[in-house]
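Only one protein chain is missing; all other protein chains are in place.
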């Protein structure tokens, strides 16, 4: 789950990382008074998508009047398809230096990974590899002061600023651990008025660990309604923009099924991994979700391992009997209790395939015939 | 530094370990009202010495009147030579079972050590080894729930009580780490009214780490005034009850010097390790402390490594010139700048030895001559 | 010979009294696995499918020492159970559970590294040396013993591919599911190295997917291997920035694409099947070329 900048910064502030003075607004009211207090400001739209600056999501104002106007403007904008509901009005900084600092994880090394650069303020992908300082962290030991010091040395920092940046690193690592973060990024970490502070803040926390900090972090929703419903059912679902609704069991086989649909000349409406060992009710609900997205056809690809084919067949029959399915439905069913499942489907007039290529070829043929 | 029972229990309570309802009193006033509220009580003198119960430091009362009387009684007592300034008045428990639980460290294994027993309520030294469950803890990993569960299994606990005791262990370990404890002991950890709770609490925190929690833990003084002054000077000092005041540099050689005094037929007034590399001023102050305890003679045994003999000589001369030292002073001086030191002392009419046996023999002879 | 587990491997099941634990214990026993104990706190002394239950791993290990354990407990409890197994002396630990918090997984891996324990998973189907031992949740029926090693990031897709191998008469030495999570215990390389060293594995099938750079890293090792490697990768059509079911299956910042992986694997001499049903043919060709079929 991604957090808004203002949320990340609130967490930073509460954990001792300096951030610019700022306040969140849902409308332009109050901006005037705030700016009258703190002087020139940056007004930053709070959206979760990256590249906000380039898209015009950050504006500057030097007085209360200008700030109010620009706040109104931003709050009336759609940025990258997202409506701006919130703005963060922040003291404008006199930036002497922009650094980059992030803590994430290295999947291959199975360890927390700190990335820092003296070339901050631009997207990190654009920073040359030799300008990045990367350091794996032993999670049993954590980030220790000596390591932070070594990183600041490699960044070419000295004196008081080196100490402040090292301190921010240590606190950032504490936040990373405390909030089960997947990624925390400060870009830029600025030196302004001879002080180091977090001018931006990105934070993605681990959904799987949300139960540990849900009291502290408000839930941010990025999902569409269909994705939400799927998530509630414990189904892994990603909305795509193609023609064929797909349900399979297992992430790998679902991806491979989408690949095959493409290979055969159509496109998938979604990724849906109904998981292993789902109950008949869950399978039926998953099917209902699929139908709600109005695909041109349905492809169900089940390799029964934990999942029993007869249970899948029963779910399909249940949905077919309760809903008037208007689109062609192609089923591929193999594995545990395959015979029973196929027989059940046949009893209810539903034909199924055992070979995945045949199933995909047929569902694509249906869609093409319809489109023609 | 040892904490009083009531302090340990306050820390327990603040960290989620159940303790009996109780309140601390410095006089009997208020005891009546408190007991009227909570019913029968135990009244426990707050002293740092062990074996309090046997010494009559714990009394029971079933009504406010009796409680007030017994509180007064206890507050007028000297227990093991210590005046009782504080009493803890606590709800009397209906004890079903008494366990023992402690976390300390194993110096040889260099690790935290948990000790538990189903035979609690008596001094742990009296519990047979086979009734003790001992478990070393990996300090990088900490005490994990599975380990606590395994310990409760070995204690023969089951069901809800096992869960509660395991939970207390986990919290006790957190306290152990948070307060840099050398030892935390709950004896007994009782089961009362089907609930596990800490009926007593002993806690010794690490003086060397006091700077980390001094805001949270009030300092408890156990030292005499002379020991306090020595501690302020950074000198390791232990008051003993013999005749000869001793200063040496290094704990091992100081102990060996005390042993030799005994061997030669006298006894030491103190243990004083003036440390290595002390300044002239510190050495002079250490000498003044020694004299303040009015020994029958002084023995100074310096093996100059970091400590320079000429500096020691200067300190001795300085003290001798400012204070009228009434007792014989025997000095043994070898090591770095030994010649210069000896020459300096000689210039001021002070004789010194190079061999430790000669020095000890002479100082003991002085004392015996005096005593005769 | 097989890798990691064989007919003598003694296995514990952590979370044996749950629905999944019970069912898969019966399936593992049916496949020949030596399940010698189950762990379920508070249920010590009971028996599930003839397997004695203990309250803790330590209690079980005192009764009979196991080399492997498999975890079926809910995600919140996985870290504690994994630590218990690792500390208890287990050397191969299979974590079936999905949705294990990332930080828990990293802690488990760090502890396992310290104690030199091999972790399979989390979010894995497990591993099987057909007809000898299975630790996991895969259907017994699709596996036959043989000389092809399989290592995969995803479950059902491996079943698909193993089924084809089996239908084509190609048996498997050991099939290992690394797990679909962001952080898992074994890498492709860890398993490939064991297959390379195993005298009865003659070829290896690698089942990968988009996201991360595990396949790219594997390619570097494959260059040093004497045995043929055949690969199939899922996610060719996946859009960037979308997490496709597995936590690790996401193209981020232009990294982890299908093409990047295929290029790396082909450069290492791997035969990459573009369609799943091509795998068995490529394996046959490789074995013939090597003179092993």
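Letters A, B and C mark the chains in the order given here, with residues in each chain numbered from 1 onward.
Basically, a contact is a pair of C-beta atoms (placed from the backbone, for glycine too) under 8 Å apart; a residue touches a chain by one contact, two chains touch by 3 or more.
Because the structure is a prediction, the values reported are computed rather than measured.
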(message) Given the contact rule set out at the top, which of the displayed chains would the hidden chain touch in the full complex?
(response) A, B
(request) For the chain that's not shown, point to the residue among A:147, A:175, A:209 or A:360 touching it. (result) A:147
(request) Using the touch definition up top, pick the residue from B:174, B:262 or B:318 that touches the left-out chain. (result) B:262
(message) One chain is left out of this view; which of B:100, B:146, B:303 or B:353 touches it in the full complex?
(response) B:303
(message) Which parts of chain A face the unshown chain closely enough to count as touching?
(response) 141, 144-147, 149-150, 153, 158-159, 162
(message) Need a quick check: the contact residues on chain B for the chain that isn't drawn.
(response) 105, 107-108, 110-112, 125, 138-140, 177, 180, 182, 206, 208-209, 211-212, 236, 238, 240, 248-256, 258-263, 267-268, 271, 273, 276-277, 303-306, 334-336, 355-357
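To be clear about the criterion, only the chains that are shown with their structure count from here on.
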(request) For the chain pair with the highest number of C-beta contact pairs, give its two chain identifiers. (result) A-C
(request) Could you tell me the distance, in whole angstrom, between the mean C-alpha positions of chain A and chain B? (result) 56
(request) Note the residues in chain B that touch 2 or more other chains, in rising order. (result) 141
(request) Give the residues of chain C that touch two or more other chains, as numbers and ranges in rising order. (result) 111
